Every structure is written in C-alpha cells, then in structure tokens.
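Quick one: structure below, then a few questions.
The complex is shown incomplete by one protein chain, all other protein chains being positioned as in the whole.
Then we have chain A:
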Amino acid sequence: MTVPLTSRPRIKLPASAKVGDVIEIRTLFEHPMEPGFRRAPDGQPIPRDILARFHAQANGERVVQVDLRNATSANPYLVFHARIVGPTDFDFVWTHEDGRTASTAAHVAVK
C-alpha cells in the first residue's frame, strides 16, 4: 500500500563550470522513509515504505551510489561533489525497494 513516487526530485548544481572545477551537487527527495515498525494513532501498523537506493550518472557512467536503509531520515538530502572534466550530462535516480524509480537530469556546460 505504498504511495506512488510523486515527489518532485530537487537538485541544485551550477549550469556551467570550468574544466577541473569541483562542483557541489545537492539533492532532496521528499519521502517518508517509513520503517514499518510504527503504529498509527488508531493502533494499525504503518506499512514499510523505504527508498532503497540513490545513484547519479555522469555521461552514462555511474559515479555515486548510496544504499539507503530503514534508519535513514525522511526526505533524504544528499550533498556530494564532482570534478568536471568536460561537458557533463548528469542523471539522478531514486529507486524504491519495490522497484519503482523517480529521476531527474541536468547538464553542466564547460565555460
């Protein structure tokens, strides 16, 4: 009974950078990360609803992968860095335990 992955993935990174620059990439995905151990006020168990993985690709190559667990806070917020070696197409993908995914993309041009 999980809700669909309807959150709009949010990312923040510069639109352009110089070759050799290290850029900061911020990502935020709104998700309850419900561990499945809690009960609602009416006593009913709240079903498990967990994102299992986040990964980022740069020009098709996987550069960051994060495995998330049931102790991860709600709304996973991840910040990481990338060194720019040329024009880069980034893809960011969040994968639910049940296989559903949500993704977004960004391009970093070279100055």
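One rule holds for everything that comes next: a contact is a pair of C-beta atoms (placed from the backbone, for glycine too) under 8 Å apart; a residue touches a chain by one contact, two chains touch by 3 or more; residues count from 1.
Rule of thumb we're sticking to: contacts and distances are computed from a predicted model.
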item: Chain not present in the shown complex, as UniProt names it (candidates "FAD-dependent oxidoreductase", "Probable glycine dehydrogenase (decarboxylating) subunit 2", "Solute-binding protein family 5 domain-containing protein" or "ABC transporter permease subunit"); value: "FAD-dependent oxidoreductase"
item: Selected from A:Leu28, A:Val63 or A:Leu78 as touching the chain missing from the view; value: A:Leu28
item: Residue ranges of chain A at the interface with the undisplayed chain; value: 10-12, 26, 28, 30, 74-75, 77
